[in-house]
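The other protein chains are all here in position, but one chain of the complex has been omitted.
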Amino acid sequence: MNKKVLMKGNEAFSEAAIRGGCRYYFGYPITPQNEIPEYMSHQLPKVGGHFIQAESELAAVYMAYGAGAAGGRVFITSSSPGIALMQEGFSFLCSAEVPTVCLTVSRCGPGIGGIQPGQADYLQATRGGGNGDYKIPVFAPENLQEGVDLVYEAMELSDELRNPIFIFADGLLGQMMEPVLLPESREVICPSNIRTQKPWALTGYGADDSQRNRVLSLRMYPEELEQHVEKLFKKYDKAEKELVRYEAIGVEDADVVIAAFGSVARIAKEAIEILAAQNIKAGLIRPISLWPYPYEAFDMITDKTKVVISAEMSMGQMMQDVKLGVRDRFPVRLINRTGGMIPTSIEIAERTKKILEETGGQ
Amino acid sequence: MKQPVFELTKGMLPVETIYCPGCTHGISHRLIMEVLDEMGLLGSTIGCGSIGCSVLAHRQMNIDMLESPHGRAPAVASGIKRVHPDKLVFTYQGDGDLASIGIAEIIHAAARGEKITAFFVNNAIYGMTGGQMAPTTLIGQKATTCVTGRTVEQAGAPMRISELLSSLDGAVYIERVALNSPANVNKAKKAVRRAFEVQEQGLGFSMVEFISTCPTHWGVSPVQALDHLKEKMLPYYPLGVYKSPEGGEQ
Partner (left out) sequence: MAINKMFFAGSGGQGILMMGQIACSAALIENKESTFFPSYGPEMRGGTANCTVIISDKTISSPVIFESDCVVAMTAPSMVKFEPTLKPGGILFLNTSLIHQAPKRSDITIYEVPASEIANEMGNSRIANVIMLGAFARNTDIVTPESVEKVIHDAFIAKGEKIVDLNLKALNYWKG
């Protein structure tokens, strides 16, 4: 008996959040993630959870701030321009150390741009647009199973880190269907027991006001704020060491190494097969964590390799990180589509071949 | 045995405030905390501060509390209330915060009938940023972004928030009170209690608007500020119950 179920990406991610313990979801409609608020609106009440259709993405991220500060397990989602509106909130969530899992089903920009899949929010996700010194771990699945597993895991990780966790999917993953194996439902903390698990949470202190909690973002004195930021960065430094994730295929003896994440990575895998049939060895580095970026993966590349390619659905936003990983050891080139055009495997294969010829490979 | 005529409330912690002489924040802080203490609910309340002079209210208010970003307190409170429906949740917001940058959040929290209470401090000016024009700044009133006085042509007429929110079905109790005299302060305290009771009973959204002073940015003495409140503010912002569960509207 195949235990897998055929699900649409957006619905699979939603179900993974619920099974991961999410009981609070706040969202605003935006394509291509609309199935998520729809799913949460009818599924969360069935497990005693709460859904609010927020008046804007700005309100949604602050409902998350409130529910997260109160000790609830929160999931918010949006797509590119909506994530732009949430940026202020991410800075606050980090500053006040409030856990929240946020998923983007990214589309194209700039501006309203288009609703087709895009990856031009790489910098938005990894560098952020909120103010101040903060970091958010970002994970990018290449298929629905990985997306389900990452959302499920992020629910715990966010509580452990007391920091938002960001999942970067795109319109292709959100809209497509494929069979997934859903994880077991986690036990959820009863609201009256939140303090035992999250002693910092706002629950009302009960009889003893020495247990008074405050969730704060403002630090009036520079010394105090500097200390706070340094404390946050100790946490980020640890995350930077522990959360690096990537997949590397055939990198050591490759003529050319392609770096790609998310849905482009799975297209690149097919391109690599096409190239192999033509006796060209192409390796793949697929960052799963976009922050922290797996720079060390690029150290595996040997002198046999002629060129490293960043394949993206953007104008080369990830290429900056690829170059940091390559450290000038090899030339770095870009294969990209943008505006909602999804590269095909044959296109990536042919452009890779051409770049290899230009850089003296074949 | 002599009965004490005045006692500190357990609701206010014995720490200094950063408020200017003659500022009425201290009164509204105390009223809210005193009522919570009397209701025995200090340990069952979560407060949402906001940005403005009252950003450090969490230092004085003896309850679980957080700081909300500018204007977002009603959204934050909505999130908290979902997790703890059995606790009292309130926001404490100034006029720039609630009526300008946070107007969407307050309207939608009221429209959803969120079982939260908003305390709206209306002193017709931005305090912490240095005396700029607020949505509630009166016509002719001077501010640093309307140095010759607010005009309708340039900035429109001041917003009457209690009246505005009263038109929403989800808002069940709305009262405007003033903090300029002992009689009005007593009425204000009753309004605070009523607002919390409405929330406790799960009837819907409640708000108390405190007509308040800002001697510093009004450029007057504390005593003159009280007169100014009475003579200039109250004619434009009439006091009274704008909405109540009993349906008695003024």
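Miscellaneous remarks
The letters A and B name the chains in turn, as written, and every chain counts its residues from 1.
Quick note on the criterion: a contact is a pair of C-beta atoms (placed from the backbone, for glycine too) under 8 Å apart; a residue touches a chain by one contact, two chains touch by 3 or more.
Computed from a predicted model, the values in this text were never measured in an experiment.
Note that the undisplayed chain, when the full complex is considered, contacts A. Touching the chain that is not shown, out of A:S14, A:T100 or A:Q116: A:Q116 (per the contact rule at the top). When the full complex is taken into account, the listed residue touching the unshown chain is A:Q175, out of A:Q175, A:S289, A:Q317 or A:T338.
One chain of the complex is left out; on chain A, the residues touching it are 2, 4-6, 31-32, 115-116, 171-172, 175-179, 263, 266-267, 269-270, 273, 342, 344-347.
Note that only the chains that are shown with their structure count from here on.
Taking each chain's centre as the mean of its C-alpha atoms, chain A lies 39 Å from chain B.
On the chain A side of its complex with chain B, the touching residues are 24, 26, 50, 52, 54-56, 58-60, 62-72, 74, 88-89, 92, 96, 191, 194, 202-209, 212-218, 220. Against chain A, in their complex, chain B makes its touches with residues 10, 42-46, 48, 55-56, 58, 62-69, 72, 75-84, 87-88, 104-105, 107-108, 112.
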